[in-house]
Every structure is written in C-alpha cells, then in structure tokens.
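One protein chain omitted, others in place.
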Amino acid sequence: MRRHVIGVMGPGRGSRALEDAAFTLGRLIAAAGWILLTGGRRTGVMDAASHGAKTVPGSITVGVLPGGPRGDDVSRHVDIAIFTDMGDARNAINVLSSDIIIACGASTPGTLSEIALALKAEKPVIVLGASDEAKAFLASSHGEHVHLVEDPDAAIARIRGLGITPGSPW
Amino acid sequence: MRRHVIGVMGPGRGSRALEDAAFTLGRLIAAAGWILLTGGRRTGVMDAASHGAKTVPGSITVGVLPGGPRGDDVSRHVDIAIFTDMGDARNAINVLSSDIIIACGASTPGTLSEIALALKAEKPVIVLGASDEAKAFLASSHGEHVHLVEDPDAAIARIRGLGITPGSPW
Amino acid sequence: MRRHVIGVMGPGRGSRALEDAAFTLGRLIAAAGWILLTGGRRTGVMDAASHGAKTVPGSITVGVLPGGPRGDDVSRHVDIAIFTDMGDARNAINVLSSDIIIACGASTPGTLSEIALALKAEKPVIVLGASDEAKAFLASSHGEHVHLVEDPDAAIARIRGLGITPGSPW
Partner (left out) sequence: MRRHVIGVMGPGRGSRALEDAAFTLGRLIAAAGWILLTGGRRTGVMDAASHGAKTVPGSITVGVLPGGPRGDDVSRHVDIAIFTDMGDARNAINVLSSDIIIACGASTPGTLSEIALALKAEKPVIVLGASDEAKAFLASSHGEHVHLVEDPDAAIARIRGLGITPGSPW
C-alpha cells in the first residue's frame, strides 16, 4: 500500500545548525510513520536527515542519487538507493516523488532548484531557515505555496496542517 | 542500512503464464528479504510481481514509474512510488538501481531496452521465458552476462549463485 | 565545428514587454552568429525568442522540449527539435547545453529552476527584468555569477564581456 513520502532537501554542505535541524526532521518524519526521501549522498543535510530517521525502529529511508551505483557515495543511513546517473536533473524526480518537500535553506543552487521544481509541479514546499532576502522573494512570488518555518516542529505541524497525518491513507 | 534490490522487468501486457511467473518471482524475492523494484504500473508483469511480493508480511516494493504523480496509474501493490516523468528513459534508472535484473521475456521493446541497458551498465541479467530466437541472439552476443532460465525457482537460484543471499550484507 | 549556444529561458506565458524583449534577444543572438537554444514550445518567451532569431538569414534555432514528438507543440520557429519527454527535468539539459543562459524574469517556477540549475552547473546567468525582490535575493546569494540587466542590448553586451564574441572559436 502506498506510503506517504516526505522529501527533505538541502545542501551537501550545510551549517551545523541546519544539519542538526535536518537530523531532527528525519527523526520526526520517521516517527510519524512517513517514508523519508532525500538526495541520498553521504554528506550534509541528506545524510543528517537519513541518520535521524534511522534512529527510529522500522523507519524506511530512500535516497535518489545523482550518480550511478559506482560513482556515488551513498549515505549509510539510506535503506533504498535509487541511482539515476542524471546529475542535477534528478532533483525533478525527488520533487515529483515526495508528497511534500521540506527545503533546509533556500539559497544554495541545488536546494533553490528543488524549491522551484516543486512549485512548478504544484507540490507544497516548506522552507526552513531561509534568509531574509529569500523569504521576501519567495513571499512576493509564491506566497501561497511556500510555507516559511523556523524549526523542525513547525515543519511537522505544517505537514499535518496540509492533511497528511500519521496513519492517514494515501 | 542498504538493502539488496532485485528488479523484475516485463511487459505491461504479458501472457497469463508470464504474469503467473512474475507473481511467483515477487513472492520469492520478498520471502528472501530482498526489496522488489519494478516499473510500478498497475498492469502486466509489474503489477503481478508487486502483488506477489506483498503477500509476504514485511515486504517492501518500489515502483519507478514513467509518468508523474498525476498521470500514472500506480499498482496498488507498490509501497514506494518514484515518479520520474521521464517516459522510457526511466528504464535506465530501474536497471542502475537493481543489483540484479530479471527480465520476464526478451522480445517486447521495453523489456529488451532494459536487458540492453543492464548489459551496458554491467549488471547481471536473468532472462526468464525467452523465445528461441531471443535466446540464440543473446547467447551469441552476451553469453557471459545473460542467464537464461525457464522458471522462477531457477531465477532465484541464479541470484544466490551470483552471491546475493538472504541476509547477506550489502 | 562547435558553435556557441546561447540559451534564452522564460515563461510559457510572459508579459508583452517580456516577450518583446525575448524577440529582440533572439534576433541579436542570431545576428551575432550564435545558435539560439530555448525550451522549444510554441508559446511565450520560447516562441518569441525563436521567432526573433529566424528573422535573421542563416540563423539556427534549437528547441529542447519537455514532451515527446507527439505531445509537444513545437514552435514554428524552431529548426531542430530535441524531444526529451522528461518534463521539467529537461531544464537541466537546457542549462548544460548553453554556454550562457539568459533568463527572462526570475519569478516563474520554471525560469527560477533554470537559474538555479545554471548556478549549480557554474554557468554564467544573465537575468533580464527581474523584480526588486528577485534582484535582492539573487544579489545576496549569488552576486558573482548572476548578471542583472534591464534590456536586450545590455544582455548582449554582457555575453561579449564574458568572452563570447561573434566569430570567436569555441
């Protein structure tokens, strides 16, 4: 039976605070019974979110990787690796495969592309920890579909507010 | 922790015998503790294999779909849907993401493309139920990397022969 | 011999002013002897830029389309249609295949994704007609690699300033 998938996107190199938030997000997503989807690499926000999720027994983590099975350094916290060998074009797949996207920051190019692709695909986007300039820009252009939050608990509350609740049928 | 992924590929419309074989393959793959990956649609070999896998408690089925979240008709037996919106180019992802590919038949264009892409990616390919002409062709060109079998039990035996055993670390 | 390729990106529905600018950009790009690459559809900025280019004898226009040969409505001003059938993931190809990207506006999701993917690929991006909020955001995060301009002539001057001159060897 289809399971709800929450995507957590963010830089391969984030600040300590952003990676801590990603770890907590992963843990809370797994605790709610949702599947965590990330970019799958062994670095930054992807790795931290997957790590957080795998502290929860029975959790499932999916990584959609930019490289192939030989080239990519897969996070040890990813259960299921999807190798696209498509580089950044795989960002489109991450977004389409997630019911809701949580972007950790908005300024690094990869994360910004995922926010933009999510808006194009009409997926709800929750942005955590955006800069003031990013907030002003996103609010001016896409205010209805972008949800700005400051911490993981607020992100999870938004997911529930969008109608995805633990145990809800897909 | 990374889980072994076995890909089962085959036509969206197969013969009854081929779909029965796919159902059994799915069941045996899940029973071995491996994750089943298919093309994810609600039809043919993809649907039958996923259905077979979901008769096993605790199984996980992944579907990598050619369409997007609105367009594609996802098998009810898929737990995790990866929406590529890439059409047949997604066949390359199916192949790269599977440790071993089992092709049910070799003559329909989609399945043939997956056999060819698997050979290009240097992945082992097990072909079940190929026609005589397909067997002769594959043996003449790619004999070392293509394993021809006639039934699901033989396919599973080949997977183990290739070193992927239930419970083996990735 | 490799020809220089200039990508012009922008919304399928733009303002009249933006489409007029795209037409002029296409004309100036073709007049300089560069190949024009767009998203290829028969609408908005893509169509206008291709139309402008084809007013110049001997020009070549390439369209990299999101759909397949049956589904997409190709601009009549495209000489060479590349059908990806990859939806918005084709935005990554547009960016990688262009020496320089000119974005007409920055706020629509598709164009924003192309700006972001271009930055990720370390391609120079010229943004024409951005809103004040977009300018402030892009300047704050990516000031070095984003060139903000207000009209087509300034965009062409920037291309030359970046070392791509008419007749320059690739």
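To keep things simple, chains are lettered A, B and C as they appear, and every chain counts its residues starting from 1.
Definition applied: a contact is a pair of C-beta atoms (placed from the backbone, for glycine too) under 8 Å apart; a residue touches a chain by one contact, two chains touch by 3 or more.
Because the structure is a prediction, the values reported are computed rather than measured.
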{"item": "Of B:R2, B:R42 or B:H142, the one touching the omitted chain in the full complex", "value": "B:H142"}
{"item": "Candidate in contact with the missing chain, chosen from B:V62, B:A92 or B:L128", "value": "B:A92"}
{"item": "Residue numbers in chain A that touch the chain omitted from display", "value": "68, 84-89"}
{"item": "In chain C, positions touching the absent partner", "value": "1-3, 5, 35, 60, 62, 64, 68-69, 74, 76, 78-86, 92-93, 96-97, 121"}
{"item": "On chain B, residues whose C-beta touches the chain left out of the figure", "value": "86-93, 107, 109-110, 112-113, 115-117, 119-121, 131, 133-134, 136-137, 139-142"}
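To be clear about the criterion, only the chains that are shown with their structure count from here on.
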{"item": "Chain pair that, of all pairs, has the most C-beta pairs in contact", "value": "A-C"}
{"item": "Chain centre separation in whole Å, for chain B relative to chain A (CA means)", "value": "28"}
{"item": "Junction residues of chain B - those touching two or more other chains", "value": "68, 84-86"}
